[in-house]
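Pasting in a structure now, in structure tokens, and then I'll have a few things to ask.
Excluded from the complex is one protein chain; the other protein chains are retained at their positions.
The letters A, B and C name the chains in turn, as written, and every chain counts its residues from 1.
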Amino acid sequence: MLNAFMSYLGSTVPPGNADNQLWALIYVLIIFAGVSLAVVAMNWIERKALAHFQIRLGPMRVGPHGLLQPIADALKLMLKEDIIPAQADAVVFWVAPLIGLLAAFTVYTVIPFGPSQAVSDMNIGILFMLGVSSLGVLGIITAGWASNSHYPLIGALRSSAQMVSYEVAMGLAIVSALLMTSLNRTGTGTLSMIGIVEAQQQQGVWFIFKFFPLGLIAFVIFAIAMIAETNRAPFDLPEAESELTAGFHTEYSGLRWSLFMLGEYAAMIAVSSIAVTLWLGGWMRPFPNLLTGSAWDFIFSLFPGLTFAGLAAIAFIGTARMPAQAYFRIQRIGLAVFAALLGLIALLLLAIAVAGRTNDASIAGRFREGIDYVYWFVLKVAVFMYLFIWYRATWPRYRFDQLMRVGWKVMLPISLGVLILTAIVGVLIS
Amino acid sequence: MNSVVNTGAAPVATPFFFYFLAGAAIVSGLLVITRRNAVHSALSLIVTLLSVAGLYLMLYAPFVAGVQIIVYAGGIMVLFLFVIMLVNIERSAKDRQFNRIWPVGLAAACALLSLFVSAFVKGRNLFPDRLVALQESSNTQQIAAMLYGEAGRMGPYTFAFEIASLLLLVAILGAVIMTKKKI
Amino acid sequence: MAEESKPLVPPTPEGEKKPAAEKPAAAPATASPAAPAKPPAPPATAKPAAPAKPTGPVPLPWTSPLVEKYRRQYGSGIDALTYLGQNYLNVDRSLIPDILRLLRDEEQFDYCVDITAVHYPKRERQFDVVWILYSFPRNERLRVKTQIADGASIPSVVSIWPTANWLEREVYDMFGIQFDGHPDLKRILLPDGWKGHPLRKDYGILQQDKEWVQVNLGIESGQ
Partner (left out) sequence: MKDSMDELSNGAVSHLDLETPEKPYLDANELIINMGPQHPATHGVLRVILKLDGEKVLGTECVIGYLHRGVEKIAENRTYTMFNPYVDRMDYVAAVSNGLGYCEAVEKLLNVEAPPRAQYIRVVLTELNRIASHQLWLGTHALDIGAMTPLFYTFRDREEILKIFERYCGARLTTHAFRIGGCQYETYAGFEKDVKNFLAFFPPKIDEYEALLTSNRIWLERTKNVGVISGKDCIALGVTGPVLRASGVKWDLRKAQPYAAYSKFDFEIPVGENGDTYDRYMVRMIEMRQSLRIIEQAVNGIPEGPIMGKVPKVIKPPVGEIYHSIEAPKGELGYFIVSDGSTQPYRVRVRPPSFVNLQALDIMVRGMLVADVVAVIGTLDIVLGEVDR
């Protein structure tokens, strides 16, 4: 059994395409758990980062520096009374959060964390992702309608108009990136997510820098549209707190509400992954074509371990800086254990990097390679996640007509122009 | 139905998925026309469209499946729901869904069914016995060749495609003129 | 008219003493004798002292071109006084809409600061209605007062100063004074079903409170 798995680790095709449904299923579970964990972590990071933007501490009570806060939140949400309003359409009310959640998680089946670290390499990967993520809006609409209340209804109307509008600009920006994949000898591009990253590798440039500044503009359009798609500030009109109390999920509480949140954060990670895949070279480490050779490979493979070592160091410093009072003793111990855990992970990663430095065919080598891919991918996605928080702390909210105007009158023409220019430049060059 | 020849991956439980998707499409299709609540009908229609998209996938037409999801389930149905949500559901739910011309509708449905059956029976030898194994990776390209042509030649549907897009443009302009008093 | 209202406007100590004296009499009548003994106590002690010191500044007659002009026009219906440097007109009720409109249109009193009322239950015309006006061009304040009887109505000035809308509603809410021609005269601060008008001097707070707790909480008294 172990050997079977290990053989798949070394396989060059994604699990779904590797003729082994069991392995694909396990992979799906791993990704599901990983994304859920990422959402939980994101929850904590957002609260802490937002708090620090706003000169406050954020959660500090549950666990050292509030580390256990997400768990406490999850428990609270699960134990809360599940309320379905009397006048609501119960079935639709019940289904709505699931639609959003399913749509957000289904996208992950095509996201490549590495050349073979994906559930499947679908031929129409990016198209599939666009389609599925466009289904997410159905969850919001049905939630807003089923609540049978005015605020959710207005929130739902806003979100459907918003998502449909921004999908257009988003799609055009994606197409201009897809055009770039066809700049090869055969002249055929690809819709496959893995193919897109490999095209960037072949052309030796991230698409964000391709045909400068065309790639950059397309990327910026996508980066704006993806905030609108995930209903985050400054485009968080569907749930605009100060206007619509909570928008489409005003009537939701407890577990159902947390499903919406889970879906929202999962969608955030998903769209960030798409941006990374399309423009930022996906799983590739910086300069894979320039800084070649096993020495460079080794240096870059140290990064995951060093990152965790850095995190462990921060945690240790935090432990040392805790007030030396009896009240904080448990928190101190907890933070120290957490730091030690991070340190252990760092050691493990470094050990793998060192063990796998020579032989790429060995198990350690495969592990090292896989960790490398996932690390760089996650790092790039994490930058986007941080940006999401930063935007939220900085900007006021757009008004609905302004949002529409930006979507249709600014983003759409620009993305169309970029698409046409990209096509022209591409034809001229090839 | 397990007649699909495959080059790369071996699909799992193909008959199961076929019957599952077909059943889902039929049941939800029936729900579309029987539900009194328009939103429920629309949601059922979305299930139908998704099931059909699944069937396209089984026919090795992933591009069509993807477009089906994006355009119909994601785009058009959202707009449908958008409109339906504003309709007074309570009133429309009370209206009789099957009005007096239902015999005409039934007759039309029967005629259509018999047309399908006769086409299937008479043209039996026109349908391939088994699906030709399509190169999955070239599916998208083949569609492009059909629609836009290849290597300087017009494809068989280029003209129709362009005409259709012109028609849509006219529809867009019409919608703008209808809703805006002054442009 | 003027002779009748004149003694009422700068309320004489005698006239003023009565409401104060009336209060302790009214409260025990409405509330239980034991509980409300305290609140009315201070006025009871203050009462003998009040008439003993009728000193202090007295409202003086006030003349100005403005007053002369309107007095010529309307005769004795207008009484102009000044107290502590603040001018006010005491106007007969029948002249109210005209005077106020002229004050805005001719004298540039373009800003109606406030509308309020004062209740003197012992008087024949129980209510003083007060308009506090201000003129931006003249940087000058002016109060216009009139006296009306309980149940009598008074013309609304919403058409003169739109700001009067809510202010008149509040006066109606608190005193029960009707404003004729007000677009939407209903209670503003108190709930629609409220009984009585609280700023009238004969409004029993304790009585009202007791009734409320008896009906809504089912207890004898909340005090």
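The definition used in the following text is that contacts are C-beta pairs under 8 Å (C-beta built on N, C-alpha and C of every residue); 3 or more make two chains touch, one makes a residue touch a chain.
In this text, all values refer to a predicted model and were calculated from it rather than measured experimentally.
Checked against the full complex, the one of C:Asp98, C:Asp114, C:Asp150 or C:Asp202 touching the unshown chain is C:Asp114. Within the complete assembly, C:Met174 is the residue of C:Leu89, C:Leu102, C:Ile148 or C:Met174 that touches the hidden chain.
Chain A meets the missing chain through residues 50, 53-56, 150-151, 154, 157-158, 233-234, 236-237, 240-245, 392-402. Residues of chain C that touch the chain left out of the display are 10-13, 16-17, 19-20, 39, 42-43, 46-47, 49-51, 53-57, 59, 83-84, 86, 110-114, 116, 118-119, 130, 132, 136, 139, 141, 143, 158-159, 161-163, 165-167, 170, 174, 183-184, 187-191, 198-199, 201, 203, 205.
Heads up, the rule we're going with is that only the chains that are shown with their structure count from here on.
Taken as a contact graph, with one node per protein chain and an edge wherever two chains touch, the assembly fits none of the named shapes, being neither a line, a ring, a star nor a complete graph. Inter-chain spacing, taken between the CA centroids of chain B and chain C, is 75 Å.
Within chain A, no positions touching two or more other chains are listed.
The set of chain C residues touching two or more other chains is empty.
Per the touch definition, chain B reaches chain A in the complex via residues 8-10, 12, 37, 39-40, 43, 46, 62-63, 65-67, 69-70, 73-75, 77-79, 81-82, 85-86, 136-137, 139-141.
Interface of chain A with chain B (complex): residues 16-17, 19, 21, 89, 91-92, 95, 122-124, 127-128, 130-132, 134-135, 137-138, 141-142, 144-145, 153, 156-157, 160-161, 163-164, 167, 188, 191.
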